[in-house]
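Sending over a structure as structure tokens; questions will come in a sec.
The other protein chains are all here in position, but one chain of the complex has been omitted.
For chain A:
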Amino acid sequence: MSMTRRMFGGAAAAALMLAGGVAQAQDDNVRIALVVKALGIGFFEAAAEGAEEAAEELGNVEVIYTGPTDTTAEGQIEVINSLIAQQVDAIAVSANDTDALVPALKKAMQRGIKVISWDSGVAPEGRMLHLNPSSNSLIGNMIIKLAADELPDGGEVAVLSATTTSTNQNIWIEEMNKVMGNYPGIEVVGTVYGDDLADKSYREATGLMQTYPDLDAIIAPTSVGIVAAARAVEDAGKVGEVNVTGLGLPSEMAGAIESGASKSFAIWNPIDLGYSATMLAYQLATEQATAEPGAEIPMGRMGTLTLDDNNEGAMADPFVYDETNIDDFKDIF
């Protein structure tokens, strides 16, 4: 369908095809478009840096880093349309809308462009594969590991979550409980909910320290909770006694790392994400790999991506941030 349409279009617009010849001549490079939610966001600028790193490693790759001005699906569709027109080889998109991009991306695939989504996914019919920054089980393991690493002799830890109904946090805590056996001596004494509100999280964290005077660590798998808990530990004068860890943003956690309230925390690394997305797009565009359930696709220094039944895969463990690298990342996101 798409080929006939294109050929028909080309024949009928024969006079215009002079331009098409020029287009063919430029095609010796593999052109990969990294489409982000919006330009000017530190997280995505870092991802673009990773994409450039991958391009340099691969050699014959040109990365087109682009996106709309604000985070709208309509803006991304305009960008995708112009990429289709340029006949890029692959589009790697972090979507503003799971569903609204599907028709535009389907059109891209019909015209021979390889489409993957990363970070924020597209519905399965609109992409060939989706790259998750991490997986629930990797996150669940990481948050308890971060706490346990600082407690070689074991100790008491408590969880400060978002709301009781937060799907993500509940799954991560569940996954964490599954691997507790690997961390002998670590005991989870309680779970409280700060509702992802700074003040409530602060009060709940303070309450935890009063209820459990021997508490050694607070695990907050939420970026709001972890900052509030660190503040509570600082205010209670328990820096060095209670270690705050979990999932947080480097920009918000830089102070807590500096004060010592948090030894380390984790979140995905946008540079690795942009790097891996570019590697995957390259593999598909050069037909070295096919996106199908069970496929194992190499992504350079990040290892391989194994696709599940939905053609989704997890990149890696969440990246750990501590005093050695926080300064490099606190300005990024």
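One rule holds in what follows: a contact is a pair of C-beta atoms (placed from the backbone, for glycine too) under 8 Å apart; a residue touches a chain by one contact, two chains touch by 3 or more; residues count from 1.
Definition applied: contacts and distances are computed from a predicted model.
**Student:** Any idea which of "Ferrous iron transport protein A", "LemA family protein", "Autoinducer 2 import system permease protein LsrD" or "RagB/SusD domain-containing protein" UniProt assigns to the chain that's been left out?
**Tutor:** The chain we cannot see is recorded in UniProt as "Autoinducer 2 import system permease protein LsrD".
**Student:** Specify the residue from the set A:Val79, A:Val115 or A:Ala316 that touches the hidden chain.
**Tutor:** Among A:Val79, A:Val115 or A:Ala316, only A:Val79 touches the chain that is not shown.
**Student:** For chain A, which residues lie in contact with the unshown chain of the complex?
**Tutor:** So the residues of chain A touching the unseen chain are 5-6, 8-10, 12-13, 16, 19-20, 22-23, 26, 38-40, 64, 66-70, 72-75, 77-79, 81-82, 84-87, 97-100, 102-103.
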